[in-house]
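Here the complex is missing a single protein chain, while all its other protein chains stay put.
The letters A, B and C name the chains in turn, as written, and every chain counts its residues from 1.
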Amino acid sequence: MALDVEAIRREFPIFERKIHGKRLVFLDSAASSQKPRAVIAAMTRVYTHSYANVHRGLYALAEEATEAYEGARVKLARFINAPDPAEVIYVRNATEGLNLVAYSWGIEHIHAGDRIVITEMEHHANLVPWQQLALRQGAELAYVPVTNDGRLDLAALPPLLADGRTKLVACSVMSNVLGTLPPVTQVAELAHAAGALVVMDAAQAAPHQPVDVQALGPDFLAISGHKLCGPGMGILWGRGELLDAMPPFLYGGDMIRTVKRYQSKWNDLPHKFEAGTPPIAEAVGLGAAVDFLGAIGMEAIHAHEQELLAYALPRLAEVPGIHILGPGLGERGGVVSFWLEAAHPHDIAALLDEDGICIRAGHHCAQPLHERFGIPASARASFYLYNDKEDVDALVAGLHRVVKILGR
Amino acid sequence: MALDVEAIRREFPIFERKIHGKRLVFLDSAASSQKPRAVIAAMTRVYTHSYANVHRGLYALAEEATEAYEGARVKLARFINAPDPAEVIYVRNATEGLNLVAYSWGIEHIHAGDRIVITEMEHHANLVPWQQLALRQGAELAYVPVTNDGRLDLAALPPLLADGRTKLVACSVMSNVLGTLPPVTQVAELAHAAGALVVMDAAQAAPHQPVDVQALGPDFLAISGHKLCGPGMGILWGRGELLDAMPPFLYGGDMIRTVKRYQSKWNDLPHKFEAGTPPIAEAVGLGAAVDFLGAIGMEAIHAHEQELLAYALPRLAEVPGIHILGPGLGERGGVVSFWLEAAHPHDIAALLDEDGICIRAGHHCAQPLHERFGIPASARASFYLYNDKEDVDALVAGLHRVVKILGR
Amino acid sequence: MSSDLYREQLLDHYHNPENFGVLPDADVDVEMDNPTCGDVVHMTARLDAEGRITAVMFEGQGCVVSMASASMFTEMAVGKTPEEVAAMGLADIEAMMGGVRLSMGRVKCATLPLNALKLGLKEAGKL
Partner (left out) sequence: MSSDLYREQLLDHYHNPENFGVLPDADVDVEMDNPTCGDVVHMTARLDAEGRITAVMFEGQGCVVSMASASMFTEMAVGKTPEEVAAMGLADIEAMMGGVRLSMGRVKCATLPLNALKLGLKEAGKL
């Protein structure tokens, strides 16, 4: 294995616990990852040693807190190769980041008759904001289809860009259901050539592979901190010129330059988009998370997950009556969704839980995608740096047991 | 003293540290409070023992996380005497809670020609959202004035309600600058009698005294978790019927019931307003914070701060050239803002820091209020359960030193 | 708790459901789904002159919990008045299922048949 999983697991205190007396086999990192000691310690250190509200504090504690908080922003900027840390906006989660774009940029720039293009594989977070924006503004919403083997049908995009009505293309960098890694750089090039902006949802990609905003070419990119070993928050990156020109989203303290009784002026980036008191210790924890991942190396993490996937796919295929969604190796990340002829996804998850195995069952916030494949729900196992082949073996054995119990 | 401050302070690990070699005298809790061991431990426990994404998880970890997360909501509902935990919405901070009301309720209900009434003592979080909503909708914004001694001029409210154009009255339960505790129950009664809804900003009040939504009578009430010993998040409470009738604010996962390609249906409360992955451990930490405060008793905390205030006000008044803002004892909470003829607020804060004393200097996110008093900024000391008379003594001694150094 | 769920009794109901199908000449005819997981039940019921439920049948698709609950519920509901059904809640379903304690994630599955029948009775003007 490319990674020393034994050593990595020791960094995650949760693996010390037993589930129903069994070893914890955590295969639900696509929903949210576990947290390493370094991240928990970074937050505890802020709370026990340097906590105070950030900005404009003129005492040592407040300065330390502000330095740690802004220092984390610099780390995050480096993590995604953003040209300027001021383009990194701390948000509640990836969902809020995408909504921020829909509210602040969208309402001013999407008009009746315009088109927004998204894909069939989007998570609701990168679908419902655009659907509702389109409804509200009288714009058209169009979907780039997904092929039967779960790839993005890129040939369907140019026709949707041809008439010049498309103002925005929103696309996931990695599908949280299919694992698909669509050709987002090409999507961005096509969209930009047609004069449309590009929003990338990197919530699922950023924890598992290098994400470089300058190489991928989006105008906005959203990330979930809690999926990459950090606490419950996220970041939105946007091009400076765009963010500068946008009106604020939330109004209140810190985001203003001056407030008069009947009008206000806005602060500079990133503060313009950060109203009120942020989760200070959590931002520092997020900085610690990207330090932790960076020390291991995003390339190495990606290679490790590819190795697990190469091991898992053929073994899973042997489970009787299994249907695995998504493309083959090489075009996907470490997320495997499937369904069994013999068992409802709920029952798969509940029975695997008895063996200490955590997977997710449901539509994974991607109903239109499940509808496209004609199923209401699926089961999903997802890998991260702390998983190894033993975990895959446990999953496969557990699925055979499920089939035995529920098959007839 | 009503409280055993020695014992309380031992619960807050940050007081073990020294600032410039001195004892930490933390008098900036109005900006954000320190965190007790119990809160830090509750979050650490989630991260090390029960972390998983909440809702729809069908394995033990996810169930534990969901139970802890929803259990905290029940505690918070009890803390503010909300009739139903489903009316308690987890938000990023009090600011986001107020913006949620402005976006979701405001855009549908505030029309051209309507009036929004706020007060001169509002924090920007309860001012700029209404100012911008009024500008956007072509509505009028009116201010209830503050008297010279920092009380709310309640007599000015009825004329603003008389013509029936006022649709919303937004008012702070406690001013973060003046410490004023305006007669919010009366404000709500007057507003309701005139057919207007009432938004209360309890960010500053809730950490320091009992806040009972059924007794105070607002339609919406916002609270900052980080000011009441919790982590960086907040809650918005709203009347169930109102929240039910409102459109969602942020769109994405968890807040939907069904998503179709071109339309969606929304989930029940509180989920309709909670899109995406929340700060799970932090919500549990917030639950632990209200447990901690509840065990001490909000009445006792209030009494303690009143006692400190009664001790501090006359001693502060002896500092040469001091001007203390806000009303007298009995009409105010434990926040004391002031200015010195001899020193700019920045210099006061920076010089006190040398003695390990943390206070805030600036406009405290209340520029129109400072303008009303003809000053650009003030210095602010604020008390909490871990402060005692020694802290007041240190502050007073520090201010005498400031006057000595900077006076001429 | 999950070990509890996959006991013989529930699996029996899942594999060999009681009253599976559609009741002819039904007074109540309702379909309800749980969009998060795709569970769906179609319930039909007949009432006698005094308004008591005399027969219930179901068809549908879903997990062991929702299907076993539906199967058991078609038996349990017989003899009850609409008001008695309306008064039932999670605790009754848990008792019906052999005293199992359902986790948050399964409550919606287990109560789907009950909630469907409540809705059907209401729509049919019996409640």
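We adopt the following convention: contacts are C-beta pairs under 8 Å (C-beta built on N, C-alpha and C of every residue); 3 or more make two chains touch, one makes a residue touch a chain.
The structure displayed is predicted, hence computed values, not measured ones.
Q: For the chain that is not shown, enumerate the shown chains it touches in the whole assembly.
A: Every shown chain touched by the left-out chain: A, B.
Q: Sort through A:8, A:31, A:46 or A:62 and give me the one touching the missing partner chain.
A: A:62
Q: Could you tell me which of B:2, B:38, B:156 or B:377 touches the chain that is not displayed?
A: In the full complex, the listed residue that touches the missing chain is B:377.
Q: Using the touch definition from the top, which of B:333, B:362 or B:398 touches the missing chain?
A: The single option touching the absent chain is B:362.
Q: Pick out which of B:346, B:372 or B:389 touches the chain that's been left out of the picture.
A: B:346
Q: For chain A, which residues lie in contact with the unshown chain of the complex?
A: 56-58, 62-63, 66-67, 70, 257-258
Q: Suppose we count only contacts with the excluded chain; which residues of chain B make the list?
A: That gives, for chain B, the contact residues 20, 344-347, 350-351, 353-354, 361-363, 367, 375-377, 405-406, 408.
The definition used in the following text is that only the chains that are shown with their structure count from here on.
Q: For chain A and chain C, let me know how many angstrom lie between their CA-based centres, rounded off.
A: Taking the average C-alpha coordinate of chain A and of chain C, the gap between them is 38 Å.
Q: Report, in whole Å, the distance between the mean C-alpha point of chain A and the mean C-alpha point of chain B.
A: It comes to 31 Å between the two C-alpha centres.
Q: Roughly how many whole angstrom separate the Cα centroids of chain B and chain C?
A: Distance between chain centres, rounded to whole Å: 47 Å.
Q: Multi-chain contacts only, two chains or more: what residues does chain A have there?
A: Expected reply: 20, 346, 350, 353, 361-362, 367.
Q: Send over the residues of chain C in touch with two or more other chains.
A: Residues 35-37, 105-106 of chain C touch two or more partner chains.
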